[in-house]
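One protein chain omitted, others in place.
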Amino acid sequence: MSDLLAIQNLVVEYPVGGGRHVHAVSDVTLAVKRGETLGLVGESGSGKSSLARALLQLPPPKAGAVVFDGQDLTQMRGQALRAMRPRLQMIFQDPIASLNPRRKVAEIIAEPLIVSGVSDTAERTRRVRAVMEAVGLDPDLVWNRRPHEFSGGQCQRIAIARALVLEPALIVCDEPVSALDVSIRAQIVNLLEDMKARFGLTLLFIAHDLAVVKSVSDRVAVMYLGRLCEVADSDSLFATPAHPYTAALMAAIPVPDPDVPLGDTKLKPGDPPSPLDPPSGCRFRTRCPHAQPRCASEVPPLRRIGPAREVACHFPLVG
Amino acid sequence: MALFSRRFGLAATLAAAFAVPAFAQAPAPAPVRGGALTIGVESDFEGFDPIRAGVYSNSTVTAASLFYETLMRLDDKGNLLPALALSMTPNADGSVWTAKIRPNVKWHDGTPFTAQAVADHFNRLLDPANRFAGRAYLAIEKVEAPDDLTAVFKMRGPNAALPRTLAQPTVTTLIIPVKIAQEKGADYNRNPVGTGPFVFKEWRAADRLVAERNPNYWDKDKPYLDRVTVRPLPDSDARYASLVKGDVQVIWEDRAENIVKAKKDKNLRVLQWVGSGALVIPLNTQREPLNDKRVRQAVSMALNRKANAAVLTQGLRPVHDDPYGPSSGIECKDTGALKYDPEAARKLIADYGKPVKLTMTVTATPRGREGAQVFQADMKKAGIDVEIKPVDQTQLVKEALTRDFQVTGWRIIDLADVDPQMFANFHSKSPINFSGYNNAEVDRLLLVGRTSLDENKRKAAYCDLIKILNDDAVWLWSGSNIDFAITRANVRGIPALRGGAVQVEGAWFAK
Amino acid sequence: MSASAAKVAAIAATGPRRRWRWALALPLGWLLLVVFLAITADWIGLPDPSAQELILRRKPPSAEFLLGTDNLGRDMLSRVIYGARTSLIVGICAPILGFLVGGAIGMSAGYFRGKVDTLAVGFIDILLAFPSLVLALTFTAYLGQSLFNVTLALGILSIPAAARVARANTLAWANRDFVLAARTIGASDWRILTREILPNLLPPMFAFWLVAISVIIVAEGALSFLGLGIPAPQPSWGGMIADGREALDVAPYTALIPAAVMFATVLSLNFVGDIVRNMVDPRRSAL
Amino acid sequence: MPWLARQLVRLVVVLFCVTLLTYMIVNILPGDVAIVILGNLATPEDIAGLRADLGLDRPMLVRYFDWLGSALSGDLGRSYRNGEPVVQAIVDRLPVSLQLMVMAQVIALGIAIPVALLAARRPGGLFDRISASAAFGFLAMPNFMLGIVLIYLFSVSFDLLPATGFTPVSEGLWDNLESMILPSLTLGLIEWTVLMRVLRSDLLTTLKEDFILLARAKGLPPWRVLLQHALRPSSFTLITILGLNIGGLIGGAVIVEQIFALPGVGRLLLGGIFNRDLILVQGTVAFIAVGFVVINFLVDMLYAVLDPRVRHVRFRS
Partner (left out) sequence: MSGQPNTPLLSVRNAEVSFSTARGPLRAVDGVSFDLQEGRTLGIVGESGSGKSVLVRSLIGLVGAGSGAGVAGQVLFEGRDLRSLSPREFRQVLGTEIGIVFQDPMTSLNPVMKIGRQIGEGLRLHRGLDSKAAARRAVELLNEVGIPEPERRAGQYPHEMSGGMRQRVAIAIAIACAPKLLIADEPTTALDVTVQRQILDLLQGEQRQRGMAMILITHDLGVAAGRSDDIMVMYAGRAVETAATRDIFRSPRMPYTEALLRSLPRLTDPTHTRLSAIPGRPPDLARRSGGCAFGPRCLYRTERCDAEQPRLTRGGGRGYACFHPRGVAPGGVA
């Protein structure tokens, strides 16, 4: 499999006034292979959403390259970039906020077609109907209705339909199910899996729920405070986490089984530091049970420790 | 002199009939000393340096009369009395007048008042470098002071009316100390010094002006009051309410409703003075279609002056057919006025043959609007369309001066003699003949009125003049100048409201 | 999730819509009546609103003059109805002008942010710091008092407020994910502004506009009070109140009748505006 | 502090634009101060001469920068009309306008806050509806009408308060207050409606917040919840409005000062406009603009006092 998307040394910072900056994403290099689902996990403030937006150039990152299908998006401007956009689509966390409340469902789904120049009304209607049916919406029932008449799950279906209607190569799913109810979540996860198979999609799946990520991802990348900790194929990552942070995350997950004893995260007490002022060296060191003086002085590089496995730690738990 | 006040426009289609010396002056018991009086006037004061102020509104004259005095004075019946001058005597043809100055008069700062001060005052106004606006209307050429108690007025020509003219308090006749004014420079305008019965205390602009009794006043008995405050209260309802409430004891007033109400109120008394001026509607004789006499006559006949005045002023200001107020002393038996006759007006317009559309420029005040709308409605009945153009005061003046108007509202203010006004308004060479009227016979009659020492000849000339003007329908007379003041019932001793000024030198509170 | 409690409460808050409908009927009916009369004034057999009969000045309401006569003996009923026309033209058009300009400024500021925002906010600041009276006086004094100029002057005065409302709402909407979604499909800024943001801006702007109408109607009255309103003899409510105010002691109805009509209209506009606002979002349009 | 620096830059820019704009606008106003001064009797030569004396014959921009230069050194020139130094004229009248506006605001807040609190307790309830209607009512009442009605009511009918005029504090605090009650009431009675509506709306939003629930869960009595927990976080829009409304307040003050014959800045400005006293108008407008910007600056500071979140962002070096 070749890389559909290659993120190279990506840096995202944004000002918060007073000359201070949030270091949202710092020097991240990551590739997404054609046809795979890459899971991206991390807690709030880890920079995973900033990363997603930066690779869509919304807004463009401060530094680094985003090579999509051989072209560096960060070097593209205006019309060229707009022409590229239909190939990368995004699905958002809050399905209701991601749909314009004033527009009808059919208009929302047809909008990408209009923008990319499909001027034939009949053609548009056909494609909108087709994609509605694909995501499990009855075109005749939903056509003229507005988003507020739908539940969150239905809205997420509409959003998925909008993303699919241009037949993109890559869809960035930014926490697509975390706002949904438990009983709906599985429906949408399944739908995404189905759509991926049907349209040959590549997915970047961002979530904080490890179980969901595990369920859909071929590979998983873990972020902490703007840096990558670990990238590995899904099964080995969850079986034997190499980064102490990954291990802590997994230990902290509440398991829906009263017989499974609560694991020990071994974390030092305290909250994650602010991305405004991240710690020197390894950013996880302030909470890491294995931290050494070296961790404060030296940024651990992301290094390969196995066939499909990279970790950014001076003292990895594996390898 | 067509000095403008805030409210003229067509400001009131007010009219006065005949001299009704109605300022009720109770047969006086002895005046009582003491007390503080507050007067409510209409507007704030321009200032008290004639050069800077340019004109004194009647509000300012009221305030200025506290500090300044004239050379002569008129009693309520119009008789000349001595004031700063003990006497004024003319030479044979009336071209030079000699004034004997009252001795032992002092300015408020203690320096003596002399004939030189009188000369300085008038010469300063006359000096073109000072650009005193009213100098063109002074018939004086220069004033000399051969000694401390003699001032000699050299006139531009024979002038019979000088003592009377100087007796009316105006921006020119109220004498200021030029020396002090020059020392104080720009500040003098706000810190007047005079010879008058009251000494300037403070002026908080737009709020109040306070004056205190001058203990060194030359007229030993006067003034009776300890303190006088003059407050500009621009809103007539609020002003009247202040009087009813007793916050002020005298107000200048021109709203008919308030005057009628006050007349019924036992706690109040109404003073009124029918002046020599008039409220007028000038027509621009140089502009289409008013350059056609038929149109002007039609306008004149279409305007129902008497009925309008009767309603709008509740009968307080009947109109008459010439601009000579009772105090001018001129009474014409036949004015040749055109009668109200909309039918005839309609015929004249039909005869003119073209549709007549006029624009009337008025001040953007309630009364300006009211008068203009009445004019508009009357004209409509005669088939004349009138568009109202409400403008700001200065704009109106500018339009009048540049003859850039068709119809407007104006006021001839009170002067002791009619000559300056009539000459300025109707002589073909006058710069402010803004009707652009040009009639050789009128010019001739105006000169007779100005130069003749024979009072009867003058009066006849003015009456002949008015016949021509009325027939030509140059200006329409919409009402005479009547000034009203309302006082609390216990206020006594306020003389005739000459020039609309409330003078309180002799005022006192009855117990 | 516990958000449900808030959600339920929110549903409950929009609850008594039936009652609103009742509350709406009266003000809406009144507004319709006023608008209807203002439009049809010429055809319903009213006397000429500027026809004077001085003898009949300040007559109290009677069978002949249902609402009495004014200071020049003109029929008050006719003047009130024709005045509705003037006041509504000024009241409706001036804010529209302000909203077109202010709305464009506010939308650009809220959408583009950065320098555009700084400039726009600066412009609004300047307009706000400028005593509006001077502006209004300049317009009416320099350009002459006409319906158009008064409308223009008051329209300019409504720019800052409109710009603020537009900016605040745009800021709120421009951060929504659906705007981001529109950009991911390559929509141009113009398309996003007109198709995605504008439709969401209209309801709060409409609610604000309804309130602005009433403010402008009152403001026209204030200009009339200073002698710079609509030129005579064209009646406007504000002008009628300013005229009638002079005779509050002898003929109070000459001021009170137009005041009452204006009161009812402004009240109705505010009611309707409030309901529209409640239907949108109570907070954002508070400014 | 970069925030402070930004505010100062903003102040300077706004002032420059406002004064320049004023200069332009007052200059294109019809009417000529020379005619105003000299009256309708003047000759064209006199008018031209006076214009030269006043410097009115020079190009507008030159005059503007002259004015700006001396304004920066605190000299706003002298009134063309009566020679009064403009600074003096403003300083003399400022206390009156300030007192009027402050009292009006106090009255407005004094009505608005309790009414909003009571109305927000039961939105849609009887009190809420009555207060909303009352607010609409006052909003629909032109101040020139309200002013005269108040005079008739309190001054003429009940004889409680003076109808017009201003008594300085130096002549007695009570007399001073008495002379300002009706004017302030006229302004305040119209002003409170806006404040009440804004506060009520924000209160309703705040009252839906979880921390209000928590306060209630602590067993706090309802009035303490309202006053101690809900009021302060709900007052930010109110304070913004207080700052922004100064423009409107000045407009109202012009009319109120005119009706009640108060010697305030509004009347000064109006007189200046009517008299074409360019230099006076210019100085007054500049002064008002400074006042507006400064007060809004203070309002921003007040935010920092009331809302620690703002303080946090702004004052951290």
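Note that the chains take the letters A, B, C and D in the order they are written out, and that residue 1 is the start of every chain.
Following the convention adopted for this analysis, a contact is a pair of C-beta atoms (placed from the backbone, for glycine too) under 8 Å apart; a residue touches a chain by one contact, two chains touch by 3 or more.
What you are looking at is a predicted structure, and each value in this text was computed from that prediction instead of being measured.
Q: In the whole complex, not just what's shown, which of D:Leu20, D:Leu118, D:Leu213 or D:Leu227 touches the removed chain?
A: Hidden-chain contact among the options goes to D:Leu213.
Q: Extract the touching residues of subunit A with respect to the undisplayed chain.
A: Counting only subunit A, the missing chain is touched by 43-44, 151, 153-154, 181-187, 189-190, 193, 208, 210-212, 214-218, 234-235, 238, 248-260, 262, 265, 267, 269-272, 274, 287.
Q: Given the full complex, what residues of subunit D touch the hidden partner chain?
A: 121-123, 207, 209-211, 213-221, 228-229, 232-233, 306-309, 312
By our rule, only the chains that are shown with their structure count from here on.
Q: Decide which interface, B-D or A-C, involves more C-beta pairs in contact, and give its chain pair.
A: B-D
Q: Name the chain whose C-alpha centroid is most distant from the C-alpha centroid of subunit B.
A: The chain lying farthest from subunit B is A.
Q: Once you find the CA centre of subunit A and the CA centre of subunit C, what distance in Å lies between them?
A: Centre-to-centre distance between subunit A and subunit C: 48 Å.
Q: Please work out the Cα centroid separation of subunit A and subunit B, and write it as a whole number of Å.
A: 88
Q: Any idea how many Å lie between the Cα centroids of subunit B and subunit D?
A: Averaging C-alpha atoms per chain gives centres 39 Å apart.
Q: What are the residues of subunit C that contact at least two other chains?
A: In subunit C, the residues touching two or more other chains are 141, 242, 245, 248-249.
Q: Check each residue of subunit B and list the ones that touch at least two other chains.
A: 237, 391-392, 395
Q: Which residues, counting only subunit B, touch subunit D once they are in their complex?
A: 1-4, 40, 44-47, 49, 52-55, 128, 131, 133-134, 136-137, 186-187, 189-190, 204-208, 231-235, 237-239, 241-242, 244-245, 247, 391-395, 397-398, 400-401, 424, 431-432
Q: Considering only the defined contacts, which subunit D positions touch subunit B in the complex?
A: 30-32, 35-43, 46, 49-50, 78, 81-84, 89, 92-93, 96, 148, 151-152, 155-156, 159, 162-166, 258-264, 267-268, 271, 274-276
Q: Where on subunit B is subunit C touching in the complex?
A: 236-237, 255, 257, 261, 307-308, 311-312, 363-366, 368-370, 372-374, 376-377, 388-392, 395
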